[in-house]
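Presenting chain A:
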Amino acid sequence: MGGFFDIPSDLQASWWGLIGLHLEEALVPVLFGLLIALPLAQLCARFRWLYPPMLGITTVLYALPSLAFIVLLINWTGLSTTTVEIPLTIYSLVVLIPAIVDGVRSVPEETHAAATAMGFGPIRRYIQVELPIAVPAIFAGLRVATVSSISLVSVGALIGNEGGLGNLLSDALHYHRPILAWNSVLTTAVLAILIDGLLVLLRRLLTPWAVR
Partner candidate 1 sequence: MNLFHYANVFFSDNANWSGADGIPTRLWEHVQYTLMALGIAGVIGLPLGLVTGHTGRGGNALALVATAARALPSFGLLVLLTVLMGLGLTPVMVPLVALAVPPMLVTTYEAIRSVDRSLVDAARGMGMGPLRVMFQVELPVALPLILSGIRSSAVQIVSTATIAAYVSFGGLGRYIVDGLYQVDYNKVVGGAVLVAALAVVTLGVFWVAGRVLVSPGVRRQQR
Partner candidate 2 sequence: MILIDAVTKRYPDGTTAVDRLTLEIPDGSITVLVGPSGCGKTTTLRMINRMIEPTEGRITLDGADIREQPVNSLRRTMGYVIQHAGLFPHRTIVENIATVPRLLGWDRREARTRALELMERVGLDRSLAKRYPYQLSGGQQQRVGVARALAADPPVMLMDEPFSAVDPIVRKGLQDELIRIQGELGKTIVFVTHDIDEAIKIGDMVAVLREGGKLAQYAPPAELLSAPADGFVEDFLGLDRGIRRLSFFTAAGLELNTVPIVAVDSTAEQLAARTVPQTPYLLVTDTEGRPLGWADAKQRAAGSEALIPFGHSFTAGRDSLRAALDSAVLSPTGWAVAVDENGRAVGVAAQETIAAAIRTAHLEQQATGSASGVADAAPVDA
């Protein structure tokens, strides 16, 4: 039957290979999500009327089942990692936009005024004052987005072997080897917790001034 780390050959990858694939599929969307969310959130923080409709749209997108999303994308992007990564990017946006907006709004009015009074221009003020202060809130969002993304990738297994560690699941069913399902679930969970821990460390490094 094989042990915990005996990966069926039809997956064409080692355990480590699956982890690498899984991480790539989970983290690339978060990164893209962050890059898109930063300017969008800044717009929402600047033009307050934009925020409620933005929240509405993202919430509805979030409600779309990942399964359906992925299946529909096959039409355009085929059976590829991109098909899995696009929905995940959108889910990240949903978590990240409110987190960043809250973060930027959490910058005290006095700090904002003081920075302006000292002659910071809007862009310099954003990069040197607002963003650093918003970092803890952004990281809170980033953690949720990353952990969810890692746990969602497995769904990709449904459209062929595009689910990273999730690919073990279909084999667990096919060959009736529960150990493979255990491997998939546990490895994914541990991976998520580890990455979450790394993000916490990174935040502490970035914001030594923050109150723990």
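Selection criteria: all candidates are chains of the complex that A comes from, given by their letters.
The working rule: contacts are C-beta pairs under 8 Å (C-beta built on N, C-alpha and C of every residue); 3 or more make two chains touch, one makes a residue touch a chain; residues count from 1.
Owing to the predicted nature of the structure, the values given are computational and were not obtained by experimental measurement.
Every candidate listed (1 or 2) is part of this complex; the one in touch with chain A, counting any copy, is 1. Across the complex, candidate 1 is touched by residues 59-60, 62-69, 71-72, 75, 143-144, 147-148, 150-155, 157-159, 163, 165-166, 169, 172-173, 176, 178, 181-182, 184-185, 188-193, 196 of chain A.
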